[in-house]
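Note that this complex is displayed minus one protein chain, with the remaining chains in position.
We call the chains A, B and C, going by the order they appear; numbering starts again at 1 in every chain.
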């Protein structure tokens, strides 16, 4: 008696499950924000959410469109200046998880949000690094959530905006004061984790009804699968209800303005 | 028909007159604080007083005993953290005058508040530098007020806690981003200013009824006098009244606590 | 002391062609009214600095005010691209736009260092990133105590800072509340500053440790009601998220953008 749900919902619910109440999470906008707030509204009510706009321990009722919507500030424990956020709270070592999205990701979990093509003659200019380059190195670990497609999952990113494990998987070796880096990537098809030795991303769990071929087809390199490949648990009725309510509230809120 | 006043009052009134309403003054505790608040309560109502405890633009009704009395915070425009005070407001270049006291001062207006004797075997251990070392270099200019005595006015300070013009008068030459340094020293006997070339302190004005010999006697080096030696104007009745009221209020306030 | 001016006068007097201008407000209190006045006065060859360029710089870049942009995240938050920025970078319309990009952490530190009067900011940053390959302002130094390799970037010390705030008192002290961003830093880092405010009041009503800029740290103040719209001012009005979404359509096309600019900026006078 399976519930009906979309692959996007499957992704959000799975990403949310990666968070626990004892985590302090630096939240990127978009998919990470949706997942983080879903976690807070379901199994992880005490998870601490922090947005780079300076809002510490915030509990928005609707999802913010930008990382600085008034909602974030009004529901926060306190709001600090942006330099303090990056210096004291992130660089100071108080963030357990950085939760990021991306435009491109490669086999070593390097992220590109800068541009497609050549830097001086870009085919597509993307927004740039934002908080990600230092979130990825100063947070104790990094979760990534992104839709799975060949355009996004490329063998080598065009530009390393934000380091995963570098071009060769060794970028964090022998670097002092650096976090563990990406520990999980959650897509709408599967869960990937870096191989403990090579750091190459490996599929460890397929979402229900997703085939290996679908993942292979949606990945721009010869993707590896774990020996014991799991099946991701389905969303619960409660999770789906909370997620849909959250999105409905959010859409109504943003459409209703002005 | 001269008014009656003490040499301490003469010193405070003269020191107060050095300040004007358009100045932003970083105030040291003790004599500078007394002078700065006297200025604010008489001819310079809009002078901006800043204490290193973080109180910006404060208007205490009684003189603080420490640089962090509650009075300073409650009457301030706002109160910032101490790192911000030293970084943004002092080092950032927003202070026009640093107003300092000292335990020892030498002919080049170097200040010693560290110790008398040898550093490792001190005869007398003094409090130390506090805010003074960077006030003296980051404020646009420095006013000093201190009682005149041979023990205080020494040829060479035992220790340069806070630079005036260095051991040779040349410490500020060719240093980038440094203030003009001490521009006036006000004592209970006279006003001294650095010679424009040599930077050695020169008596430019004697307080009423003070003789050259008294200054010579109270100074630990062969003190120079300006060619045209002025007589410092006497305190006015208004200045004395405000000063005495301020001190009476202050004493009553501090004695009455607990 | 801050001088109270009309917005028109403040922009005319304090922003010159060729200046380095920082208009800040991190996703809150974005100084749109001031940006529109700069467009109306047809300022040119500005080096624009801002962590998150947002619609205000998209509009100014599209209007031809900028020759260079220093930034760390240039998108329409939650919506997508800044099409005028992309058109300038990718196609050189209406003029070639040089860009220099940082991470947020580096820019936040660079503003902080600028406010602190320092020539550089030091941070644990840019590890493994390609950004130092395309931004020659990013250097690395060695800590003299631990030997650790740390990133260094030049501090931001612009000619002019422009911010929007909730209110000023009649002496020109300014209160900023809510997401305070890097507004204090940019004003203190700049040679001159223009602050637009929702209103001028008798009493700021500030709490004891509130973010207040004293009058003597500001050059000019101009009243500009709804001066941050379609961004927002906490306590005054909400972010117009609908307009942020609508902007995507307006800015995609040069003609619709120019029409919008004509109708909404040029044909509206300064406050």
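In this section, a residue touches a chain if its C-beta (ideal position, glycine included) is under 8 Å from a C-beta of that chain, and two chains touch if they have at least 3 such contacts.
It should be emphasised that the depicted structure is a prediction, and the values quoted were computed from it without experimental measurement.
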item: Touching partners, among the displayed chains, of the absent chain; value: A, B, C
item: Touching the absent chain when the full complex is considered, from B:134, B:195, B:214 or B:234; value: B:134
item: Residue of B:95, B:160 or B:246 touching the missing chain in the full complex; value: B:160
item: For subunit A, the residues touching the chain missing from this view; value: 22, 24, 48, 56-57, 73-74, 77-80, 87-88, 91-94, 138, 177
item: Subunit B residues that touch the omitted chain in the full complex; value: 29-30, 52-55, 64-70, 72-74, 79-83, 85-87, 90-91, 110, 114, 119, 122, 125-134, 137-138, 159-163, 166, 171-172, 175-178, 253-255, 257-258
item: Residues belonging to subunit C that touch the chain removed from view; value: 117-120, 122-124, 137, 139, 141, 143-146, 148, 150, 152, 154, 177-178, 180, 207-211, 234
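FYI, only the chains that are shown with their structure count from here on.
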item: Lowest number of touching-chain links that must be crossed from subunit B to subunit C; value: 1
item: Centroid comparison with subunit C (C-alpha atoms), farthest chain; value: B
item: Subunit B and subunit C: spacing of chain centres that average the CA atoms, whole Å; value: 40
item: Inter-centroid spacing, subunit C versus subunit A (mean Cα positions, whole Å); value: 28
item: Approximate Å spacing (C-alpha centroids) for the pair subunit A, subunit B; value: 57
item: Junction residues of subunit A - those touching two or more other chains; value: none
item: Numbers and ranges of subunit C residues touching at least 2 other chains; value: 184-185, 211
